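One chain of protein is taken out of this complex; the other chains stay put.
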Amino acid sequence: MYAGERQGDIVALISRALSAARQGGAGMRIARRMLGMLLIAAVIVRAISVSATENYPLSFWASQVANGLVLGGVYALVALGYTLVYGILLMINFAHGEVMMIGGVAGFFGLQIASALGLLSGSPLEVVVGLLLVLAFGMGIAALTGVTLERVAYRPLRNAPRLVPLISAIGASLFLQYSVLLIFGVRPMVYQRPSLIADGMRIGAVFIPYTGLIIFLTSLMLMGALFVIVQRTRLGRAMRAVAADKDAAALMGVDVNQIIAFTFLLGSALAGAAGVMLGFHNAVIKFNSGFIPGLKAFTAAVLGGIGNIPGAMVGALVLGLAESLGPSALGIPAEYRDIIAFSVLVLVLIFRPAGLLGEAVVEKRA
Amino acid sequence: MRPLPHLPTRLVAFSAACVLLAACAVPTAAPQPPAPAEPTQPAPQQPTAAPAQPAAAPTPEPGKVVIPPGGKIRIGGSFALTGPIPDPGKDIRQGAEIAIDDANAAGGVNGFLFELVAEDGACSGDQGTVVGNKFAADPTIVAVTGGTCSGETFGLKPILQRARIPFVSPSATNPAITSADCDVCNRVALSDALQGEVDAEFVYKELGLRKVAVMHDSSDYGKGVAEIFRDAFIKLGGEVTAFEGAKVGDTDFRAILTRIATAEPELLFFGGYSTEAALITQQMKEIAGLQNTKFLGTDGAYTQQYLDTAGSAAEGAFMSYVAGDTQADKLAAFREKYIAKFGIEPEKLGPFHAQSYDSVLLIVEAIKKVAQLDAAGNLVIDREALIKAIRETKDLAGITGTLTCNPIGECGAGGVQVFTVENGQFKQVYGFGLKR
Partner (left out) sequence: MSAGALIKTALRQGAAAFAVLAYLTLVGLPARLAESALSVFSALAAALFFLLLRRAPSAGAGTSIVQGMLGGLVLGMCTVGMVGGLAALVGSGVRVQQVLDKMTPPNLAAWFGVPPIAITRSQLGALELLRPALALALAGGVGGALAALSRARLSLSLGDPLRWAAIALPFLLLGLVIAMGDAGFPLGGSNRGTLRLLLAMLAIASGMFALRATRAGLEQRGVAGALLIGVAALPFTLDQFQNAVMGIVFIFVMMGLGLNIVVGYAGLLDLGYVAFFAIGAYAYAFLSAPFSSPWFSQQLAQLGLPTTQPLLSFWQAIPLIMLLGALGGVMLGVPVLRLRGDYLAIVTLGFGEIIRLFMLNLADLTNGPRGLLNIAAPTLFGYNLGNPRDIFILALVGSAVIAFVALRLERSRIGRAWMAMREDEEAAQAMGIHLVRAKLLAFAIGATFAALAGQLYAARQVNIFPDNFSLFVSIDALALIIVGGMGSIPGVVLGAIALKGLPEVLRGVDEYRIVTFAALLVIMMIVRPAGVLPTTRRRGE
């Protein structure tokens, strides 16, 4: 999945190119490009005509961009975990959103403990330390959940047909959701923001909550860190080796089980961080809080080219912006924002089947 | 080629698993009285052992429920225990249980006690249909309380109508639930139509505002009440700057709110439940142009949970609610029993526990009127008489007020009240029963 491991598949690439040529040929491809351009042009024309009639001020667009970037940041944190697991295992961890939710639940209890200990009412430094501890707690529990999930629900299925782990993941997703409902009850868990991060920045008429700013910056930072881990470290090399060929990696002395467990640990810790930050940003975590963000994050990961780390980030931001800007730009009710999100996905995949940043991915396993 | 020995093993394992699962279901299923034969079947012979047993199954009579001595009067309940809003569903179930406890503590009917048969309607029409069929197939079910959601109740409606089982919904507010052609359909909840209109009057006349934005959560309840509010407000002469929908379960409303803010409305009306209402109240404070806009929510959000979630952002927000008049003492007694039994304050779960208590009360009182003892000591309840008795309920003192059913089954008492949030508490400012 990652750059540098594809040279061996030249034969497959050539055969794929040949088949593509047979199927559609150059004429077909040009026609498809034209259609894509036409669609983009239509959207732009519509957006201009709407903004001319609606006359929204510039600050409105700036606010919506800020909203979209924050939303994209949330999706990105979850999407990074999806893409990481997919890159290594070629499997959709459908329960990833639920791991995020569990991180949020753990963070809620961490927050209760921290505020009971008086950590969140002291000096700014103390509050920052307290918040970091809460974050670490949420990440830790989420990582534990993720690793357990891999051990119990996915490892026994590693050599099964591809649909089997997907179904197992769907089962795990429902199981986690409803277990949280049964154990902790139906009341939503409400995060009380410490006053340090309760407010936000004002740039003219544009307001950016601190929590949103933190989410956006953290997601950028974590994406960078993840990219470095995968591309530059020994562990990352082992991960890429496992992604390329598990058996060959094992022969080369890589402990495949350990590497996969580590991948889950990393991805789940990210999801846990997302859960805690989402809790602070949107105030509420419930048993089903992970499902919709999980679905959107998955969409974002596919949009950017699943398995590709910067792609997940780009996909998430595009999705977030499409959702917040789309309805206003196209002059349609806000109810349609999910339709816009999925339409963007369908269109991108039709015109760029491997995602925005993905390169032509060769199927390794049929 | 054909690994046969595997098959029987698998079959045995599969059957064993099924039997085990069914066995799990046994301890929770209520002990039924010896069931009378199913009405769909002619039952030519009765158990031969009948003479030896005093509590033998009585002969079924068409259109009547016959309960042998020692049996219980079974009232079905369709509650949204899973699905999108399990919180209010659980609250409604627990409210109904308290009502059953109270009825039994008062001695039941002629010594026969009541029993609640709770089923999960999951807030969906699909599950409502299944639950309805289950009740219709059980000849011992006398009446039904529920469903929780309007969609679920639409699933119940045609089936119970055919089976001649009356139902009283505590919380389904869609105007179309009751209709002139359905004599088994009743509800204690007030139809959305009333609330939306009173809210519009409050905003236009009492607050004197002319420019509002309207939001809903795309549920049948939220969208319904929002549309009625919008139409009523426009009719009064006001201006509605936006009509936008979010979804139940959404947590980030900033994009929608930013767009609403461009028209600078004086008030934002939201039709929906607590969590979404609280988050909107909070996020409004972040959006330039909405900081001074007032907020008005509906009865789905009139809960302690709304106050807890929204925190200080809730100060000054308005909330409308459908309530009765002078039943504060009854409510307090109910609340005490509820906390003693379930260990939690009812307001923390949802808004409809009192309505749920009253809908069971309505059924219980009607049963008391029509139930008769026959010669063998069986309790006989005539279904048609019960349907009539529920519809003819008059001046029944419930928690939510004095209940009287109108000819199409609207039994809700009281009227619409509007509250404001002051120091973390709801305080009434307008509407029904306000003492100035």
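We just call them A and B in the order they show up, numbering each chain from 1.
To be clear about the criterion, a residue touches a chain if its C-beta (ideal position, glycine included) is under 8 Å from a C-beta of that chain, and two chains touch if they have at least 3 such contacts.
This structure is a prediction, so every number in the text was calculated from the model and none was measured.
**Q** The complex has one chain that is not drawn here; which of the drawn chains does it touch?
**A** The chain that is not shown is in contact with A, B.
**Q** Kindly state which of the options A:Val45, A:Leu117, A:Leu132 or A:Ile170 is in contact with the chain not pictured.
**A** The missing chain is touched by A:Ile170.
**Q** If the hidden chain were put back, which of A:Phe60, A:Phe264, A:Phe280 or A:Phe298 would touch it?
**A** Considering the complete complex, A:Phe298 is the one touching the chain left out.
**Q** Of the residues B:Asn174, B:Thr251, B:Thr298 or B:Gln417, which one touches the chain left out of the display?
**A** B:Asn174
**Q** Which of B:Ser124, B:Thr148, B:Gln195 or B:Thr251 sits in contact with the chain that's absent?
**A** The one listed residue touching the chain not shown is B:Ser124.
**Q** If you put the missing chain back, which residues of subunit A would it touch?
**A** Residues 15-16, 19, 22-23, 86, 92, 109, 152-153, 156-157, 160-168, 170-175, 177-179, 182-186, 295, 298-299, 302, 306, 333, 335-336, 338-339, 342-343, 345-346, 349-350, 353-355, 363, 366 of subunit A touch the chain that is not shown.
**Q** By the contact criterion defined above, which parts of subunit B meet the unshown chain? Give residue numbers in ascending order.
**A** Within subunit B, the residues touching the omitted chain are 1, 3-5, 7-8, 10-11, 14-15, 18-19, 21-22, 24-32, 35, 37-38, 40-41, 43, 45-48, 57, 81-82, 118-120, 124-126, 129-130, 133-134, 136-138, 150-151, 154-155, 157-158, 162-163, 174, 176, 218-220, 223-224, 245, 343-344.
Quick note on the criterion: only the chains that are shown with their structure count from here on.
**Q** Report the inter-chain centroid distance for subunit A and subunit B in whole angstrom, where each centroid is the mean of the CA atoms.
**A** The answer is 38 Å.
**Q** Please output the residues of subunit B touching subunit A within their complex, sorted ascending.
**A** 82, 84, 86-87, 90, 218, 243-247, 249-252, 254-256, 258-259, 261-262, 275, 278-279, 282, 286-289, 305, 308-309, 311, 348-349
**Q** In their shared complex, at which residues does subunit A touch subunit B?
**A** Per the stated touch rule, the residues are 56-57, 59-60, 63-64, 67-68, 70-71, 74, 178, 181, 186-188, 190, 192, 200, 205-207, 209, 278, 281-284, 286, 288-289, 292, 323-324, 327-328, 333-335, 337-338.
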